[in-house]
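A short write-up of the structure that comes next.
A single protein chain has been removed from this complex, and every other one stays in its place.
For chain A:
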Amino acid sequence: MVDALNGLIVLANFVLIPATAYGAQLALGALGVTLIYGILRFSNFAHGDTMAFGTAITVLVTWGFQALGISFGPLPTALLALPIGIAATSLLVVGTDRAVYRFYRKQRAAPVIYLIASLGVMFVLNGLVRFIIGTDDQRFTDGERFLISVREFKAMTGLAEGLAIRTTQAITVVVAVLVVAALFWFLNRTRTGKSMRAYSDNEDLALLSGINPERVVLYTWLIVAALATTAGVLYGLDKSFKPFVYFQLLLPIFAAAIVGGLGNPLGAIAGGFVIAYSEVLITYPMKRVLGYWMPESLEPDGLVQLLSTDYKFAVSFSILLIVLLFRPTGLFKGKSL
């Protein structure tokens, strides 16, 4: 019995908790992608770099706060800087929309043209972020490191294995829940949110009933800026901030959005967790867990790691392929095909 519990603790410590935090970050990122897809009807390849931009600004403001001696007690200072990062990103994405996408909207261009334009925007943001903050790894986490540390947990329960919950992981989940709750309240209860959903469901009908498309698009970008910056900052707090890594996050984020069903916000959240859990579970060596769970004679010799962590992209990609092959509209019904 104690062995089973110990195994469970190892699994929770190395798989469940990190994957939950990662899943929340992916879900926020995928929500941004899915909203743009639903309202503006294209896959935004610049999303990863939008996240990087928001995070870069937040990191700079965090450093400024730290230099001024402003802190948020046990919580990371970056949370105080987050609104400023969101504001800057909002300016950026609304500016990009005015300068780039609005023209194609007027022309009623094909979605693929938007996609190529977003590649151009991606290039520009890539350069901009490197110009602002460079290419190096930046750590900007401060405040209390652990909510529960391994030692405290062991003392509390008397088990052989410890469980640690880092503050950043707890914050990630709490913030993600708050943001998602606010988003769904907005989409379902407010007039603007309802008009956004109407526009996403049927553009022509929405226009006929007097919805101003430019207003819908503006609100979409503002929400996307907030989601992208929050996702980026949470990811950066949890791991670290490196521009190229944010570009690479594009793949699991897209995978999450498609697995859940592009254009479906609920699906994006589910997709984020599906991708995160499978990525972590498949790349984690299960030897220690199985060591507790299996009888001694059957204990595995190897690491029982299905794939090395270098192939974590392969996991999200395989899930993506399976979903594309067997259920192209995603787990929840998206507006694909």
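To be clear about the criterion, a residue touches a chain if its C-beta (ideal position, glycine included) is under 8 Å from a C-beta of that chain, and two chains touch if they have at least 3 such contacts; residues count from 1.
Definition applied: contacts and distances are computed from a predicted model.
Asks: Not counting the visible chains, the remaining one has a UniProt entry; which protein name from "Nitrate reductase-like protein NarX", "Sulfide dehydrogenase (Flavocytochrome c), flavoprotein subunit", "RNA polymerase sigma-70 factor, ECF subfamily" or "Leucine/isoleucine/valine transporter permease subunit" does it give?
Replies: "Leucine/isoleucine/valine transporter permease subunit"
Asks: Considering the whole complex, not just the chains shown, which residues of chain A touch the missing one?
Replies: 42-43, 45, 100, 103, 111-113, 115-117, 119-128, 130-131, 134-135, 247-248, 250-251, 254-255, 258, 262, 302, 306, 308, 310-311, 313-314, 316-317, 320-321, 324-325, 328, 336-337
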